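The structure is given below, and queries will be raised subsequently.
All protein chains but one are shown in place.
What follows is subunit A.
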Amino acid sequence: MEGQVSRMVTKGLLTHLGCDVTTVGSRDECLRVVTQEHKVVFMDVSMPGIHCYEVAVVIHERFRKHHGRPLIVALTGNTDRVTKENCMRVGMDGVILKPVSVDKMRSVLSELLEHGVVLES
């Protein structure tokens, strides 16, 4: 979930790296479409009014009794301590700084799929 331009760029980036991508523009839409088929949910936590932290909490709860859940990664324009702490508190699996380069996203995807977590250094 991001602004339109950011969303288009992130979609282009992930598609270029071979991912099958679904984009959404709101919390409600995200919660409506997300399934176990989705390996990773990328969300812009700096968008006001999007309630990204709530989305993470709901995803955890919804998939708690399943054998897996989509990994959740925050995309943010700043990696200050408060943002990171908020993301970790709601159980996000990673925080990465926007804009994301092709090489960086390739490395993030690789880390996520291998270790199930990524943290911005």
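Here is the rule we go by: a contact is a pair of C-beta atoms (placed from the backbone, for glycine too) under 8 Å apart; a residue touches a chain by one contact, two chains touch by 3 or more; residues count from 1.
Note that in this section contacts and distances are computed from a predicted model.
Asks: When one chain of this assembly is omitted, its UniProt record names it as which of these: "AP-2 complex subunit alpha", "Palmitoyltransferase", "Calcium and integrin binding family member 4" or "Histidine-containing phosphotransfer protein"?
Replies: Missing chain, UniProt protein name: "Histidine-containing phosphotransfer protein".
Asks: Which of these touches the unseen chain: A:V9, A:V57, A:M88 or A:L112?
Replies: A:V9
Asks: Tell me which stretches of subunit A touch the chain missing from the display.
Replies: So the residues of subunit A touching the unseen chain are 2-6, 8-9, 12-13, 15-16, 44, 46-49, 77, 98-99, 101-102.
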